[in-house]
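With one protein chain withheld, the remaining protein chains of the complex are depicted in position.
For subunit A:
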Amino acid sequence: MLRSPSGVIGIIILLLAISVAVFGPLLFPNSPWRMVQRPFLPPFTLSTVPLGTDALGRDVFAGMIFGARVSLLVGLVSTLVALVVGVPIGAMAGYFGGKVDDALMRFTEFFQTIPSFALAIVLVAILQPSIYSIVASIAVVSWPPVARLVRGEVLSLRTREYVQAAVVTGQSNSWIILREILPNALSPVIVLASLMVATAILLESSLSFLGLGDPNLISWGYMVGAGRTVIRQAWWITVFPGVAILISVLGLNLIGEGLNDALNPRLSREGR
């Protein structure tokens, strides 16, 4: 992993973002919603508000720091939830096959046939926008690919000799799935998960942009959405949080690529 330069860059970006999210609010005890200066103050004019102020005179820099917390939290938690739902479904479908497989996969396809962003909007709108409904709706739209991937891996692994040996020695199904199959199926799932975090951050930003964010929490997507109407007067309100989204999503994609190289040594060596 550390030998891949893109992976290293990705890790540095992610660590930076995480430390901003964890420690930033300690350095900026003021709420990002507080009106601190005159509105529409351009960036780099006052050292107290380095990135300028928005339409209400709120500090854009403080907003970005607090926004990092929401964006990363939503990205990580919703991915985790999606894994918790997707991995067992995929594993059971792949391992048991037959009718169980059919039932679970038809259920999965039901979610896959609906455009994921449209489904997320509908879910958030019905459940009322809040951090919980946003995490839930992102998880709901992002678990089906996990389930399909895990199912494919399990399907190929369950015919291996060591799995059949475990079956012959009378191990229970759950023991075989958990101890024999899943550990060997994990590497593609980890790569997928890192990309899912990036997608989740984008989804949260898009929802907030459309005004479906948690109204009590500031996030990058909200900042871009709120600044959109004044973009011609005050570019900085949208550009800085937009760049933050771009960089963190890029970082996560680089990590995904690095992990792919690291976890598939053969593939990466052949590639060079």
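For this structure, a couple of remarks:
FYI, a contact is a pair of C-beta atoms (placed from the backbone, for glycine too) under 8 Å apart; a residue touches a chain by one contact, two chains touch by 3 or more; residues count from 1.
Rule of thumb we're sticking to: contacts and distances are computed from a predicted model.
Name of the non-displayed chain as stated in its UniProt record, restricted to "ABC transporter substrate-binding protein", "NADH-quinone oxidoreductase subunit K", "Dihydroorotase" or "Aldouronate transport system permease protein": "ABC transporter substrate-binding protein".
Between the chain not shown and the residues A:15, A:35, A:84 or A:118, the one that touches is A:35.
Note on the undisplayed chain: of the listed residues A:7, A:67, A:129 or A:241, the one touching it is A:129.
Among A:56, A:122 or A:178, the one in contact with the hidden chain is A:56. Contact residues of subunit A toward the unshown chain are 31, 33-35, 39, 55-57, 128-129, 211-212, 215-216, 226, 229-230, 232-233.
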